[in-house]
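A single protein chain has been omitted; all remaining protein chains appear in their positions.
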Amino acid sequence: MFKAKVKPEVLKEIVEIIATLVDEAKFSIEKTRLVIKAVDPAHVAMVELSISKGGFEEFKADESELGVDIDKVKEVLRLAKPGDDISIEHNEERNQLVFQVGNITRRMSLVDTTGISDPKVPNLTLPVVVSVRTEELRQGIRASESVSDHIALTATSDGFEMASEGDTDSVDLKLPKDLLEELECKEEVRSLFPLDYFSNMIKAISTSTVVTMRMGNDYPVKMEFSIAGGKGEVTYLLAPRIESE
Amino acid sequence: MFKAKVKPEVLKEIVEIIATLVDEAKFSIEKTRLVIKAVDPAHVAMVELSISKGGFEEFKADESELGVDIDKVKEVLRLAKPGDDISIEHNEERNQLVFQVGNITRRMSLVDTTGISDPKVPNLTLPVVVSVRTEELRQGIRASESVSDHIALTATSDGFEMASEGDTDSVDLKLPKDLLEELECKEEVRSLFPLDYFSNMIKAISTSTVVTMRMGNDYPVKMEFSIAGGKGEVTYLLAPRIESE
Partner (left out) sequence: MFKAKVKPEVLKEIVEIIATLVDEAKFSIEKTRLVIKAVDPAHVAMVELSISKGGFEEFKADESELGVDIDKVKEVLRLAKPGDDISIEHNEERNQLVFQVGNITRRMSLVDTTGISDPKVPNLTLPVVVSVRTEELRQGIRASESVSDHIALTATSDGFEMASEGDTDSVDLKLPKDLLEELECKEEVRSLFPLDYFSNMIKAISTSTVVTMRMGNDYPVKMEFSIAGGKGEVTYLLAPRIESE
């Protein structure tokens, strides 16, 4: 059994975050929360999202797993007018998810979850913590886009830097310590990432103003932020690229 | 002789309604009104539009028929600035329609009307009347678009429903009687329509807030609404699709 009511803006946050990595996702329904874990087809990035009962207007659930086509949920969101809460109910007989928005009833078949891979979040020791305003990250991405397909993230005890190097051109955004929300860094770390993944992830963050990044040297970056007005938590994990030189 | 002055917003209404079905149309000028009838090339839909002298700022006319390229009139509309009335005059010698907007004079050759088919509006007995707010119709169309290429319109004594059925998914918008402006329906009627036609027609309705639909069982739907602040009337007629099951 799963029956919930949710504000469109909260459902939108969930959908946008997941849609950066996959088209179909397994929604793990627990008694007091919804958990979604997903890994992209190329196994470069991973997401773990959990949102507690309190992030919903109503929430009644037994434990269950629902395979959901994310694009179809996006279509439902387009039907919501301001103030329209969205009701979601699992129809077990028909194996359908039934959405109710205003006077509209939208029934969608569930996706078979056996084909959806279950990501194992690796155990990583990431010594450095940098908390940055999303807006600054977006600015750094915008600057890199015209120069390279990669972006290097560097933290030192003095600050945080996003940089890209092209054949003839280069660009960097330097954020000294006082422009950061938080910085824990004893010695310099640096990793290179695919810009498209990093960009899509950061662009999917709608409401959080601060992202906490956990970093190492040539190591994955973990990006943590909250959603649903603090009732939900998201962790993105992105694998590094090995630098050719 | 035909000489008129019209507000850009009124000419825009006329043009958008006609453009959903044809690129070229025959404007039948009468002494006290303008009438346009058109049928789309596939003979699936038909329009009849009439606008009285009072819908124009100025209107002087003998009876005549003008073949007009609708796209060219759209271009003239793009030249109008707020408050610019548009003057239209038939230059019989040159067989041109001459538009005047601000300091611009735009002369366009008339289209030969012999190639433009003259639709015969069929005599239909449509027992059911439903008046719906355009906004609700648009919402139903938006919901159907992701599910199917067809939309079923159903009226019962209790209300009106727009529904679409896909292979795995379905959607419906139910409007109970109290959300309708008018409902005359003794027994249930239902017809299936091509969604693209229905959608284009409804999207062309700019100012009317209410559309009166006349319906039967597996029968065409007639959609009536007013334009030009009540000085004009439009009837759209759309043929049904035969349901495969």
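A and B label the chains in the order they appear, each numbered from 1.
Rule of thumb we're sticking to: a residue touches a chain if its C-beta (ideal position, glycine included) is under 8 Å from a C-beta of that chain, and two chains touch if they have at least 3 such contacts.
Here the structure is a predicted model, which means the values were calculated and not measured.
*Asks:* Just to verify: which one of B:Arg106, B:Lys203 or B:Lys231 makes contact with the chain not shown?
*Replies:* B:Arg106
*Asks:* Taking the full complex into account, find the residue in A:Val111, A:Leu175, A:Leu195 or A:Val221 that is in contact with the omitted chain.
*Replies:* The single option touching the absent chain is A:Leu175.
*Asks:* Tell me where the left-out chain touches chain A, residue by residue.
*Replies:* Residues 136, 139-140, 142-143, 146-147, 168-175, 179 of chain A touch the chain absent from view.
*Asks:* Which parts of chain B face the unshown chain closely enough to count as touching?
*Replies:* 72, 75, 78-79, 102-109
The definition used in the following text is that only the chains that are shown with their structure count from here on.
*Asks:* Using mean C-alpha positions as chain centres, tell me how far chain A is from chain B in Å, no decimals.
*Replies:* That gives a centre separation of 45 Å.
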